[in-house]
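First the structure, which I've put down as structure tokens, then a few questions once you've had a look.
The complex appears here minus one protein chain, its other protein chains still in place.
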Amino acid sequence: MTSPWNGRFSCFDLVARTADCARTIVYAGDVEIGGDDFVVMAGPCAVESERQLLLTAETVAAAGAQVLRGGAYKPRSSPYSFQGLGLEGLKILRKAREETGLAIVTEVMSEQDVDLVAEYADLLQVGTRSMENYALLEKLGECGRPVLLKRGMTATLEELPRSAQVIALSGNRQIVLCERGIRTFETATRNTLDIAAVPVLKTVSHLPVIVDPSHAAGVRCLVPVLARVAAVAGADGLLVEVHPSPDEAMSDGAQSLTFGGFRGMMGDLQPCLEIRDADRRPVPQRVRPRLVAAGGSE
Amino acid sequence: MTSPWNGRFSCFDLVARTADCARTIVYAGDVEIGGDDFVVMAGPCAVESERQLLLTAETVAAAGAQVLRGGAYKPRSSPYSFQGLGLEGLKILRKAREETGLAIVTEVMSEQDVDLVAEYADLLQVGTRSMENYALLEKLGECGRPVLLKRGMTATLEELPRSAQVIALSGNRQIVLCERGIRTFETATRNTLDIAAVPVLKTVSHLPVIVDPSHAAGVRCLVPVLARVAAVAGADGLLVEVHPSPDEAMSDGAQSLTFGGFRGMMGDLQPCLEIRDADRRPVPQRVRPRLVAAGGSE
Amino acid sequence: MTSPWNGRFSCFDLVARTADCARTIVYAGDVEIGGDDFVVMAGPCAVESERQLLLTAETVAAAGAQVLRGGAYKPRSSPYSFQGLGLEGLKILRKAREETGLAIVTEVMSEQDVDLVAEYADLLQVGTRSMENYALLEKLGECGRPVLLKRGMTATLEELPRSAQVIALSGNRQIVLCERGIRTFETATRNTLDIAAVPVLKTVSHLPVIVDPSHAAGVRCLVPVLARVAAVAGADGLLVEVHPSPDEAMSDGAQSLTFGGFRGMMGDLQPCLEIRDADRRPVPQRVRPRLVAAGGSE
Partner (left out) sequence: MTSPWNGRFSCFDLVARTADCARTIVYAGDVEIGGDDFVVMAGPCAVESERQLLLTAETVAAAGAQVLRGGAYKPRSSPYSFQGLGLEGLKILRKAREETGLAIVTEVMSEQDVDLVAEYADLLQVGTRSMENYALLEKLGECGRPVLLKRGMTATLEELPRSAQVIALSGNRQIVLCERGIRTFETATRNTLDIAAVPVLKTVSHLPVIVDPSHAAGVRCLVPVLARVAAVAGADGLLVEVHPSPDEAMSDGAQSLTFGGFRGMMGDLQPCLEIRDADRRPVPQRVRPRLVAAGGSE
């Protein structure tokens, strides 16, 4: 693979795209990320209650989502804001999986929580504030679960695969990269979605790349259009915030879609997915053995 | 129109979207920008010779472009770099219009050149470095030609329509806004395409919005995907650099498409345009009287 | 001169620091900028009335300023904000010079105003929005007056001397560079003062470098400390906003010092200037012939 970025993007050979391996499939439970399907991961910012999560899970599953997102451990934009339900939240997530068949993605913020979260989740999310938490990355390399690695809000496109490489060096190449907007001078949106990140990352790395339009936008009304843009840019999926009543959400309400908004977004996505699929030429692809969580019960 | 940006975006009532005027059509010659068609403006960064420009004009016209771009007066990234052919360049542009029927867009950098350029061009471009050149903006307000206003490389989405308002206050509301990437810490691309700018600007202003994927990308290989993204985001058109032999271009060669690359881009755009068209609901629209250039012969 | 920036900073040989010419003195009237003295330029953002300007001129002169600033032509952060008194403002500035002996610096925004402003001012200011207005820069190269070139709010330290080179190529090497803060994600201050710009610019160029703490800070209370910092960093002077009653100023009131505040700043600066002077080793220096304004009456 020659590209304009050859030479600049070094130090991450384990995750670099090569002639032999242009694409990797990551398994979140039974869900294939990076394969033919465009994988939509949806759910509330935070697990707030069983009722809230199950209702959301059923709704997003019915609309075509394959993975349920929901935070049990929350980074706090303020020291006093909601920190998540912790273990109780994980149990609610498991219940939602049992009832809907959705795979579960949830954030892990502390290396000490990795084993516990790995028991409950199919995909462990590294948040934007943790992209360079090397202790956490190394622990995730040993956890036996695939990892969703979000771009730091000020990380370059060279630094994101570098963090993936740290996970890979510790033994785990089941990693999904996520573009979620970067911090710039512009304040009309919460962050600036760097849509070029999708084709650049897919050119330099064999890892799947998804987009989080919710944190990029910061406002609900832009999420559907950014979702469509992501599909056309060649993304492997989305991570999207949905809430039964966003105005009462404990966090990120302004950027969460309503159920109706989510259904609308999924409908509008279809023609974009056809474009994406038509553009997706077969490439050498490595289907890796599925991981089994170290401490997992499955 | 209520939006998350109401109240923040003030001071530009003449270009603000309202219930009565949600969309304006701008006329570059006979070409309608902001109407039903997606308008592709293509051509070299700089007019280098008659042969180079005519060859490019015929090629992009055959592939579906409606407007020919080409710089006769060039901003210089270095004091010693090519500054354009000036009047000779304008004459070559006029000849290309006569031979191909394409409308002409070209940059004007100095208020003193406005009248001259207005005689030759159908659409006068304000470059990214000139977005806050108020003397130039006021002069353009009186020139009798429509204006293509590029976003300053560090201008916010509040400042861009503010500059449009300065032109409008001087008597000219025939203005096209252009997102061309902003300056951020990321260096993998020349600029960071702020794709959310398209829906935000179309929500707050009735002016057409186009995208320049070439200056955002800085590298040829990303231009087609950014072009598709722009169409799906709802843009009214593109401004794209094309050159017969980019490696020999006097400026911006790395980001210029070859003829083959341009044809490929145009073909790939089609399904994205169908999506865009389906999404384009009828809105109150003001068809303004066509301007006649003050000193123009037409 | 070898420095870490050699090789990166090219394309501006006329303003580059060399073994033969490490420092240039620029003459604003009789005031030497870039010589032994630390030159304070102070006054209101805009000339609002004769009374306002004369009162300010006398006050800042008594406190030690050598140059009076005041805008007759104003860039407008809003299309409806105050645009300056124009020619009347220039006449008031001339009167203030006659009464106080202060040299005059004022902004010129349009190439068409250059000759007129050159008749009235000792130093012609290029504002942050005009740093890449090449038509203006070229005209200033021929105007026979020294130029104060402010850094664009998003310009790199490579681009600032590049613009100076454009002026120099047109025949004028009497140029003062001005760091005034850059646009970043931080919003606690209006801009982020890039204090390292002072030693970097003085390492790569022989031109004098001054600092504008007012536009960097955006709030009055930070101006004195940034002024001291500028002196210790090796700056050749300051450009500072002062107003008789800032709360009633037509522009930039929040960042304008009161008369008392200015006197306090000047007093506090003294020990910093001793440090600066002690640190200022003699270097090869070119005392250029003083310019005479082309159309000037003096």
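Order of writing sets the labels: A, B and C. Residues in every chain begin at 1.
Keep in mind that, in the parts below, a residue touches a chain if its C-beta (ideal position, glycine included) is under 8 Å from a C-beta of that chain, and two chains touch if they have at least 3 such contacts.
All of these numbers come straight from a predicted model, not from anything done at the bench.
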item	value
Among the chains presented, those that the missing one touches	A, B, C
Residue among A:133, A:203 or A:251 that touches the chain left out of view	A:133
Options C:61, C:114, C:233 or C:265, residue touching the unrepresented chain	C:233
Listed residues A:21, A:169, A:221 or A:254, member touching the removed chain	A:169
Residues in chain B touching the chain absent from view	183-185, 187
Hidden partner interface residues of chain A, rising order	11-12, 75-80, 109-113, 129-130, 132-135, 152-154, 162, 165-166, 169, 183
Hidden partner chain, residues of chain C it touches	3-5, 8, 154, 156-158, 182, 184-189, 192-196, 199-200, 203, 216-217, 219, 221-222, 225-226, 228-229, 232-234, 254, 268, 271-272, 274-275, 278-279
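Basically, only the chains that are shown with their structure count from here on.
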item	value
Co-neighbours of chain C and chain B - touch as defined	A
CA centroid of chain A to CA centroid of chain B, Å	35
Centre-of-Cα separation between chain C and chain A, whole angstrom	49
Junction residues of chain C - those touching two or more other chains	183
